[in-house]
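As you look at this complex, bear in mind that one protein chain is not there, while each of the others sits in place.
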Amino acid sequence: MRKEVRVAGFGGQGVILAGVILAQASGAIEGREVAQTQSYGPEARGGAARCDVVISDKRILYPKVRQADLLLAMSQPALAKYAVDLDAAKGKVVIDSTLVNELPDGLPPVYRVPATKIAEEEFKNRIVANMVMLGALARVDDVVAYDSLKRAVAENVAPKFRDLNLAALDRGYQAVEGPGLRPAAGANDAPGAPASGGR
Amino acid sequence: MRKEVRVAGFGGQGVILAGVILAQASGAIEGREVAQTQSYGPEARGGAARCDVVISDKRILYPKVRQADLLLAMSQPALAKYAVDLDAAKGKVVIDSTLVNELPDGLPPVYRVPATKIAEEEFKNRIVANMVMLGALARVDDVVAYDSLKRAVAENVAPKFRDLNLAALDRGYQAVEGPGLRPAAGANDAPGAPASGGR
Amino acid sequence: MNEIAEKYLRQEALPMIFCPGCGDGTVLGAFLRAVDELKIGDQLALVGGIGCSGWMPVYVNVDTIHTLHGRAIPVAVGLKATRPDRKVVVFTGDGDAIGIGGNHFIHAARRNVDLTVIMINNAIYGMTGGQAAPTTPSGATTQTTPYGNPEDPFDACKLAEAAGATYVARWTAGHPRQLIKAFKEAIQHPGFAFIEVMTQCPVQAGRYIKGGLDAPEFLADIRKSVVTEAQAATMPPEELAGRTRIGLLHRSERPELTQRLAALNRGEKR
Amino acid sequence: MNEIAEKYLRQEALPMIFCPGCGDGTVLGAFLRAVDELKIGDQLALVGGIGCSGWMPVYVNVDTIHTLHGRAIPVAVGLKATRPDRKVVVFTGDGDAIGIGGNHFIHAARRNVDLTVIMINNAIYGMTGGQAAPTTPSGATTQTTPYGNPEDPFDACKLAEAAGATYVARWTAGHPRQLIKAFKEAIQHPGFAFIEVMTQCPVQAGRYIKGGLDAPEFLADIRKSVVTEAQAATMPPEELAGRTRIGLLHRSERPELTQRLAALNRGEKR
Amino acid sequence: MRGTFKIVIDAKWCKGCGLCLAECPKDVLQWSGARSAKGYNVPVQDETKVCTGCRLCELICPDQAIRVEGERQ
Amino acid sequence: MRGTFKIVIDAKWCKGCGLCLAECPKDVLQWSGARSAKGYNVPVQDETKVCTGCRLCELICPDQAIRVEGERQ
Amino acid sequence: MSEDGRKVRIIQGNEASVEGAIAAGCRFFAGYPITPASEIAELMSRRLPPVGGTFLQMEDEIASINAVIGASWGGAKACTASSGPGISLMQEGVGYAAETETPCVVINVMRGGPATGQPTISSQQDIYQARYGGHGDYEIIALVPSSAQEAYDLTIKAFNLAEEFRVPVYLLSDEIVGHTRERVVMGGPIEVRERVAPPKEGYRPYAAGPDGLLPGMPAFNDGYRLLVEGQHHDERGIRAGDDVNKSAALVQRLNDKVRKNIDRITDVERVDLDDAEVAVVCFGSTARPALEAVQSAREKGVKAGALRLRVIWPFPEKVVAELAGRARTLIVPEMNIGKLVLEVRRSAGGRAEVISLPRLGGALHTPEEVEGAIMDAVKGGNAR
Partner (left out) sequence: MSEDGRKVRIIQGNEASVEGAIAAGCRFFAGYPITPASEIAELMSRRLPPVGGTFLQMEDEIASINAVIGASWGGAKACTASSGPGISLMQEGVGYAAETETPCVVINVMRGGPATGQPTISSQQDIYQARYGGHGDYEIIALVPSSAQEAYDLTIKAFNLAEEFRVPVYLLSDEIVGHTRERVVMGGPIEVRERVAPPKEGYRPYAAGPDGLLPGMPAFNDGYRLLVEGQHHDERGIRAGDDVNKSAALVQRLNDKVRKNIDRITDVERVDLDDAEVAVVCFGSTARPALEAVQSAREKGVKAGALRLRVIWPFPEKVVAELAGRARTLIVPEMNIGKLVLEVRRSAGGRAEVISLPRLGGALHTPEEVEGAIMDAVKGGNAR
């Protein structure tokens, strides 16, 4: 089964790291096939940032997202831009409700988590909003197991930021709200390594 | 009628200039078709230098010398190297007898002029040996009219060297010796602008 | 947006690609003010290299050419040669000017071509994501010097002077007023004028060299690291050590290339 | 042929392409003598650029690489990096080193790579037939400056020093004994060592710049145009004006690149 | 003097870098806490502080987002 | 001392540049007038002059054509 | 994650190239940053020193390729990496490596051109440049990975071929392969061609064997008294550019040693070709949607197949010619204006319809797009 996940927001929000962690969790931890791509360059500065992860049980040939199954939207423009690419039938959207206020018409089910608010207020570190979003994802969909995400964070984040990121992950898992969620289960942080520029 | 003329010797003897003057005389003055080529580069330094002139009444397509009709040899190695390319039937050789002493077997008619000796002793300027050779050529063969050569020298040599070169030309015309020469008729000099190097 | 920016910026090219807090924008602002004060908008021909810094002239609404990486200077030389009355200004990065473009840089200085070359020294390759530049301090970590930079940096001003530049100044993005003055001087200087501007690059140099993304802090550090001639005169040697000189560092007179070429055209032998 | 030449020259590559009276052969002879005195024949790795001067190492019977025009220095850097114990010597022309190759030159100096760079300054592009070089005097006529050179030349030694060279000397082809000593010093110097040798190029510079092909006269003129530190001390200023300084011009100490790289390999962070 | 100078910050261009805050000798500029369309925290003028109209903020602002209005008196 | 040093000039390599003539402080070298296979005028030692064995000629000869034989005494 | 020394990691193609290079024995890298290749230099700077190798960031790409040449003669397997603009600058140096038979690997992570073009976006526009970019007549070898795994595998192969054929070998990767993070199995038993020093006795550095290849690769300061000459030269390395015959012989051999050994170099994947009526000839990242399209078409009962090239230079003319004799239509999708299709067309020699499916702008073909072309061919194609 092929799943296409897109994480999108502003540059500097750690959107890429979120996608990379997801890819590591699915690929290295769970042993599934993954293909993670991202937008690069000047257009990724200050403006929009995007990271895509395709997860499958079979060899992934076409590595790009055509119609996302899951969109993690960390900004209003990101939601506006990528809502159209969503699979309206089986898709889901997770929004950072601190930054995304308006929902366009015709969206699939929307899940909300005030990721930036949590990051700023609870962790005093805006950069862990991405982990909050990832935690939320694990609760919203079974594309990845929450435990795998935890392990991926532990393995891919610098030791001194590990606990912070795990805690943020956990808060996202707990705090997300939306249609038909099962009860929550179990928290973590690192400064995102944004994309290198272009030329 | 296509005639192929080769002037060959050491670098620094003005071999190229001799060929260029011949080409100008035939082409610009006499209005015939000419194609003048030369050897370039490191191999033209100190070592062998060569200048070829093809003269014809028709458009010259192939511009290279295949079998020279006329060889002006200004050094022993040059004669040795190019004697083989000579047209044994209708060819002629003019040698600078100051520098060329040995004649290989099977040469076509040979004409002698002590060009370097004349240049050094009479003109105190070794560099006009090439003009002596050219003058000799005009006497030996009707490939070019002597008057045309004189005009070509006048037009192509720096004014301050003109008389010297014309005088040297004349001395060559007078001094050349060899089989079946008609009586002589009338003389000139400039430092040769040798070929640029290679790379 | 302030009036100067509104007057001179190429609106359809905005927004500027610069990261938040990048010094390039400040330097560009100072440049626009210098141009405005000199009233030479319609004589300007701008040339940008490739790099963040190379984008600066793209935003200015005058004739502009955005060249290849390292090649802004030869393009500028060609432009200048066609109409010597143009004020040709080159915007270039430390990598663009004295990394890949170093040879053009020294030769234009030697020829004393009447160009104004504004080099942004952010001590890093910004646009490509934080690799070492020929200005990166020895020992600094970057994306390509994970174990610390084993090389020493150039002193670009020293190099410019040795190569033949006739106006050489160094300032920082924290000296906008001085920059305005220097830009005016450089544009009016009849010869190769070089201005090095030390800038904060919070996102790349900040992250990799300094370990933090805070622009104001970065700029404050740069200001602390420099010293003017006047300050140096009154500073104890301990404090002076390791600081970089800023200010007008060299000025001299020598025939300018395009003037000399014009003389050839008039038939004057040199 | 003398014994040194017999011992060190690559017989099958002879004769040397140099024109009669060219200074390059003299400089090569001095180099061979320096090598012989240092007894380092088997540690030598020679690199030649393209130009008459670039042919010099081709005639030496040790491991030699004859590179592309302007690229001798980066090839030498790659060679040196693979086995830092090699004595890597670069032979290059003024066009090769500071014309097309100028950027590699200043960067190798900045990095203080342990190379010996011998630059033949014949003030012209010899191999290609007498075009202007970045060392051609202002006003001189050459094949590409028929109306006189509108550019000023580089001072290669000044440039090398500003770029970071740690050994800088200038001599002429008329100073073979001093050259032998300088070559020995440079080879033993642990860093970027640069030696500029002013040579007579009777055929191209002779013809186009000087107007005569006489090698001894040319060399005599070069000797007249230079002055050592010691001579300068006792010379009246009128006589000194316009003369070029020769001798050891700069020597300093700074960490050398391949040593620093070796430290990285040992896991030492900088 | 208070109120003579108005600091207009264009949220369309401001990238929330904080250089103007750090640069102002009179502490006139403060974070607004609000987020612009691009997600940046845009500064505002603290009306309780005295702006001298020195324009340092305008000069330092890399994004040309600041306009100092009102004439110096 | 005359005759102690023999200046051997290899006509195979000599290009007749005259640098050795100009360089010799004792005027020991003279043009031979003869022409080598390559057409050059190769110098010869003037036996009437005193060669000091200073080797300047050998050092200056670009074509490594000169060998100074005999030891200095 | 390890079994017989293998490990699995989720990494970018660029990282996989670095790991492949180091596994193949690369101990020298010189480069200059450029998107989308910079990660290769960055990871090299981290990985080389601990294994005793040398990383140099040079002043430009010209210096980089030349330093690589110096290092190769110094005794190290050596590599550089760049993208379009930098690769353009290296052309003279690559030609020099071909002329002097210097083994080295040049990685081009392709982006859109010309000029600054599309710095962050993929393309396959530079395939002809790899072959024809430098002046003069010479042959190189070019490998085209289509996944991170192949970036690893083919980088190893590139080093092996460089050593065997004494040529510069290109790895023509692209932004998509370079930047997609996916599963890569690394380590374990790998075939690596070690450098062999040739015998010193009577050694003539450019005397080739009957297959046109030089035996081994000597290094400086090992007693060979090498002369490495960039002008045409004889078997000793002595310049012979003014000798028409020696020059012709050298250039002929430089070309033949690759051309005549093409069977040893050719590397293709054949997917469902046995009975294919329509075959997609593909390479690099474009092969991914192409193979997906073939699968999908097969599922719909269409006799589709694919010939995926892992080596594009020397171009596998014979393989394509043979295919053209069997399949009715060849479809060539590529992220450029339609370049490899010219080779396919020539090799097909009129024996199959050859359809070009070019795509500009940098978006990868979708599987649907390629499938559409297959379907069109099936429908339209009765004329042979």
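For the reader, a short list of remarks on this structure follows.
Letters A, B, C, D, E, F and G name the chains as they come in the text, with residue numbers starting at 1 for each one.
Keep this in mind: a contact is a pair of C-beta atoms (placed from the backbone, for glycine too) under 8 Å apart; a residue touches a chain by one contact, two chains touch by 3 or more.
Keep in mind it's a predicted model, so treat the numbers as computed, not measured.
Between the chain not shown and the residues G:5, G:325 or G:349, the one that touches is G:349.
Looking at C:51, C:74 or C:126, the residue that reaches the missing chain in the full complex is C:74. Within the set C:211, C:242 or C:267, the residue that contacts the chain not displayed is C:267. The residue touching the chain not shown here, chosen from G:38, G:54, G:72 or G:116, is G:116. Touch with the hidden chain on the side of chain G covers residues 62, 83-85, 87-89, 91-92, 95-96, 98-100, 110, 112-121, 123, 125-126, 128-129, 131-138, 229-232, 241-242, 244-249, 251-252, 254-255, 336-337, 339, 342, 345-346, 349-350, 359-363. Mapped onto chain C, contacts with the missing chain fall at residues 10, 12-13, 42-45, 47, 50, 58, 61-68, 71, 74-83, 86, 103-104, 107, 261, 264-265, 267. Not every partner is drawn; the one left out touches chain B at residues 20, 23-24, 27-28, 33-44, 60-64, 66, 196-199.
Convention: only the chains that are shown with their structure count from here on.
Relative to chain G, the chain whose mean Cα position lies farthest away is F.
Chain centres here are Cα averages; for chain A and chain B they lie 85 Å apart. Note on chain placement: the centre of chain A and the centre of chain D lie 60 Å apart, centres being C-alpha means.
Residues of chain A found to touch two or more other chains are 42, 46-47, 196-199.
Residues of chain F found to touch two or more other chains are 15.
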